[in-house]
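Removed from the display is one protein chain of the complex; every other protein chain stays in position.
And now, subunit A:
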Amino acid sequence: MQKSKKIVILGHFGVGKTSLIQRFVKDSFSDKYKVTIGVHITKKIVEVNENDSISLIIWDLEGTDEVQMIRQAYLLGTHGVVFVFDVSRPSTFQNLNSDLKIVAEKTPDTPLIIVGNKIDLVIQDELQSLLKDNNIEANYLTSAKTGDAVNEMFTHLATLLNDLT
């Protein structure tokens, strides 16, 4: 049977979690905002190299403005976490480091990838100083709209999880 891993996508409301998954799985994007209620599950088989693939079972959780409010039960047995913030909305990253600390506590010993999304909405130069000023170290800067770095981010996580087994 196919090797499979559970990953969860976390982050505040409207940062683009569902859009990132949509872009990755279906290579499409919609401007309409459909609030995720509860959990949505999608699957994508990712080729990690020429002769190895892994299936990612992606749990798209409803957004919460309080990271602390995430249902712990949804995080059980997860193999990887993606934490998304919206580079165009400071309220989604002002407390990023303390948010990340909480996430790390909730999912100990689990790879965590930090993603700044919607980079199409900001000017590149301003973005760098914005991150620096807020003391943020993002692993990936993406746009679900243009598709920038979305595949790279998910494939990187898949490879990481594949190497861990």
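Everything below uses one rule, namely that a residue touches a chain if its C-beta (ideal position, glycine included) is under 8 Å from a C-beta of that chain, and two chains touch if they have at least 3 such contacts; residues count from 1.
Throughout what follows, contacts and distances are computed from a predicted model.
The unshown chain of the complex is recorded in UniProt as "Cell envelope biogenesis protein OmpA", chosen from "Nitrite/sulfite reductase", "Pyruvate dehydrogenase E1 component beta subunit", "Cell envelope biogenesis protein OmpA" or "Metal ABC transporter permease". From the options A:26, A:43 or A:132, the residue with contact to the chain not on display is A:43.
Only one residue from A:109, A:133 or A:163 touches the chain missing from this view: A:109.
Contact residues of subunit A toward the unshown chain are 1-2, 4-6, 38-39, 41-43, 55, 57, 59, 71, 73-74, 76-79, 109.
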